[in-house]
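Omission of a single protein chain aside, the complex is shown with its protein chains in their original locations.
Every chain is named by a letter (A, B and C) in the order it is written, and numbering of its residues begins at 1.
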Amino acid sequence: MKELHEFHVDSTRYLDDHGKPLGDLPTQARDLHRTLAAYRHMVLIRTFDSKTIALQRTGKCGTYPSVLGHEVIGTAVGQSMAKTDVLVPYYRDQAAHILRGVSLKEMLLYWGGDERGSSWENCREDLPIAVPIATQCCHAVGVASAFRIRGEDRAVVCCVGDGGTSKGDFLESINLAGAWHLPVVFVVINNQWAISTPRSIQCGAETIAQKAIGAGLPGHIVDGNDYFSVTEAIEYALERAHGGKGASVIEAVTYRLGDHTTADDATRYRDAEELKKAWEKDGVKRLQNYLHDSGHWDADQEKQLQADCRETVETAVEEYLAMEPEPPTAMMDYLFETLPAALHDQRDRLADKHRARSGQGGGA
Amino acid sequence: MKELHEFHVDSTRYLDDHGKPLGDLPTQARDLHRTLAAYRHMVLIRTFDSKTIALQRTGKCGTYPSVLGHEVIGTAVGQSMAKTDVLVPYYRDQAAHILRGVSLKEMLLYWGGDERGSSWENCREDLPIAVPIATQCCHAVGVASAFRIRGEDRAVVCCVGDGGTSKGDFLESINLAGAWHLPVVFVVINNQWAISTPRSIQCGAETIAQKAIGAGLPGHIVDGNDYFSVTEAIEYALERAHGGKGASVIEAVTYRLGDHTTADDATRYRDAEELKKAWEKDGVKRLQNYLHDSGHWDADQEKQLQADCRETVETAVEEYLAMEPEPPTAMMDYLFETLPAALHDQRDRLADKHRARSGQGGGA
Amino acid sequence: MNASAQKAVDKQKAGEVKEVTLVEAVNMALAWEMEHDEHVVVLGEDIATNGGVFRATVGLKERFGFKRVMDTPLAENLIAGTAIGMATQGLRPVAEFQFMGFIYAGMEQIVSHAARMRNRTRGRLHCPLVYRAPFGGGIHAPEHHSESTEALFAHVPGLRVVIPSSPQRAYGLLLAAIRNPDPVVFLEPKRIYRAVTQSVADNGEALPLDTCYTLREGDDVTLISWGASILETLQAADKLAEQGISTEVIDVATISPLDRETLLCSVAKTGRAVIVHEACRNGGVGAEIAASIAEAAFLDLQAPIVRVTGYDTIMPYYRNEQAYLPHVEDIVEAVEQVIAL
Partner (left out) sequence: MNASAQKAVDKQKAGEVKEVTLVEAVNMALAWEMEHDEHVVVLGEDIATNGGVFRATVGLKERFGFKRVMDTPLAENLIAGTAIGMATQGLRPVAEFQFMGFIYAGMEQIVSHAARMRNRTRGRLHCPLVYRAPFGGGIHAPEHHSESTEALFAHVPGLRVVIPSSPQRAYGLLLAAIRNPDPVVFLEPKRIYRAVTQSVADNGEALPLDTCYTLREGDDVTLISWGASILETLQAADKLAEQGISTEVIDVATISPLDRETLLCSVAKTGRAVIVHEACRNGGVGAEIAASIAEAAFLDLQAPIVRVTGYDTIMPYYRNEQAYLPHVEDIVEAVEQVIAL
């Protein structure tokens, strides 16, 4: 009369906190070229991150969400996706975006309060950064539906924070992905915090991955600071998606090493001790250790890399700072494909004012 | 390096389709008085239901959602709740409402297009019928939070359809119930259909109960046509809630034996054969068989009960039909506690028009 | 009939004139466009197998298959957002909200994404989608099934809000809405879904958006309305004609962006305007129209602009819904009032 229905999620880890393999590594680890590229990319992203925070502090950039602690996940996402796949990001996916083809300058423009920061010359089909939490999950299933409708062999990777998993959009979307068997990989970046709200307040469940069960999807937990386990999980999930086997949910467990954004002061609500411990698990350092230990990286290379990254970032910053703002009329020019007659007057007024204020003849 | 995290939901059944015990019955079954009352109530509700459909067909009532196939669940809910608990219903909980103290006349008023149908003389704290699907789930956790905040030993039962479990409100609410450890019992009335949408399209998971796992809650499946298994599960969950052990999700599996509402024609989208099979599992007949087999019910009693129920319903219908509509000004009188000055003119106009149109001196 | 046979028959029939109701015209437009543009897909609750609770999508699944005609799980936010994702991929989704009263859960997706995708990406991505919803009262429906909250969408930059008031306009405007490269909220006045039939040529010809439709020309007063209220407005115009009052009747049709020019030209001629809508008055679209006319036609106006609208309260359940709705006599009275000045 009583029957049990059983379910599970699995969790995986390959490297310990110091970069030492805990056992056999997955096949991806054999690709040294890729692993080195990943490490280089993480250092670039970290360099970009600290520079952008500095720009914000000196009034040259707007509120900015640091990617510190999330580099490994974004790098694995960016590397694993096919070019024709579509990324549906949240706002802390810098590492993935850059690998997809977004330029550092575009990234700066976006956080510098300029819409051109999402017009992306490359990766034209990737969705722009979604600020309203979790809303992008619905777009992800929409994009994946389009692939299915057209019979295309493409997949979607959708990123969302741990906080985002409490919001209907995420939960409704994984449900649709399950019901419609859609080619989507949901990557939950569980960095333990949603601004000041700890993971324990978001949800009473032991793991976030187990939310997949209610949608009939496989759920996997990976150490988000272990490049190999993240990569393996995403590649596996992408393979399933491409193979018509449907969606997955991956919970990548990490820690937000910075403030929520430059507008936040995390010391108000979290323990210095906790932060210190989290640094010990840092995934960038961990991968460096691994490469070092396996004889593929040394101090000179590191020094060179740091210098290269600084230069790349500096160049991008200069380009960014040199950009004139758009004319104010731009605020009407992309509202619709063609400006409706009802708005002609307003656009004219805007142009006139801009001309008057900037004291120029042309402008708009 | 791989670890499994395991979860489960259980499912329970005590009576077979014909009302034969499949083994030992739960303790609740020993209470013959209660079981008989349950059966009588189900018959009353079924009588009310067919009468209301007839009223609708003759223009004396509005669109109405038949309760056919849901009587057992509602009855178990209504019987199991303490008076001081709060019911947060959806729109097919007739059986529970009447046990809570809503009168048949009030029920008719509601579906007859009259707001007084939710003003309920008894069960003053129960929430009114929620038409927007699943929205009531958020209210349920709000009510339960109020109990927790005030330290009261009270619980909430929240009902929702299988369709409703796809909507953010349900999913967000079970998550909060888990995170905050709230005294709520979510009863999912899985009648296999959401209007024309079959259960298989709502969700790719094997069961709906497993959605509880993602919220960190226990999930139980019961045969929604088996009075004993529904009763046991709800009582158990209510005990947990009252005992400070938090929330539960119960999936009560049944079948919508009628059209979705009187505005629907289910033959458009579902199989006659499927419906016929579902009737074989009917929970009212099943309980009658059980009582009959165990020597507590006979044909005479049945005849008498049918007559009593018809009379009770007829009386309520007469009362309902005798009710004058509210004056149109009522549409302003309950908008706010006190009518804001901004609306005085409009109310006066309404009263004047009503006076003019009804040709009476007073009225509003 | 198999799909390709159906296709042939259909081609023959193209341009066939049919006598249809408003809801049938919606169905006809959907079918035409799905037939001629493979990017068009429809999704929503109960729209496929059941053909929609109002039968607006009946037959589409049989004709175009479940890949293009999709019953969704019950979640309006999801429907709104999924359509956005599809649209960024170049599909032209037409998503149905079963009733306007259930559209609010989709509000965040509509306001923050559908309306903004083009602007946000500087044209890289855009949302050529249509959100359909039946709206308005008067059909004896339960709570939340009688909403007229078009003003909420009209205020959102980046959205078009289009409302047909006849079978011909339903057909032509819906085609235009689907072909439009930007998001359109397409609200269907369900009270007149089956009120009248009209001859509609099923030839795929769209009607222009962003323009008012002048249904009747006149000199004394301009009557401005949209949706189901057009019915009473035209009836009032007839009654007023009997009294010798000549009215110009304008169906706004696209309530945002607003074709102020047609409205102003008319008021320049008549000097008087009465606006009729079912939605409550406070902050309704009538307010924008009145404010715009009062500002731009200040010197033309011979009387105040009067609004005949629903009350500023919650639509009553059906026993009292007629007391809420504007009636022919209310419009006649308002016109008499402004004419007297």
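Here is the rule we go by: a residue touches a chain if its C-beta (ideal position, glycine included) is under 8 Å from a C-beta of that chain, and two chains touch if they have at least 3 such contacts.
It should be emphasised that the depicted structure is a prediction, and the values quoted were computed from it without experimental measurement.
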item	value
Among shown chains, those touching the left-out chain	A, B, C
Hidden partner chain, touching residue among C:25, C:40, C:105 or C:323	C:105
Option touching the unshown chain, where B:168, B:183, B:246 or B:327 are the choices	B:168
Residue numbers in subunit C that touch the chain omitted from display	76-77, 101-102, 104-105, 107-108, 111-112, 115-116, 119-120, 143-144, 149, 151-152, 154-158, 256-258, 279-280, 282-288, 290-292, 294-296, 298, 301, 303-307, 312-314
Positions on subunit A where the hidden chain makes contact	62-63, 111-115, 131-134, 163-164, 166-169, 194-197, 201-203, 263-264, 268-269, 325-326, 328, 330-332, 335, 342-343, 346, 350, 353-354
For subunit B, the residues touching the chain missing from this view	86, 88, 115-116, 118-120, 124-125, 127-128, 130, 132, 135, 137-149, 168-169, 172-173, 175-176, 179, 330-331, 334-337, 340-343
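Operating definition for what follows: only the chains that are shown with their structure count from here on.
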item	value
Inter-chain centre distance, subunit A versus subunit C - centres from mean C-alpha coordinates, in Å	40
Subunit A and subunit B: spacing of chain centres that average the CA atoms, whole Å	44
Subunit B: positions in contact with at least two other chains	166-169, 201-203
Shared-contact residues (touching 2 or more other chains) in subunit C	72-73, 75, 77-78
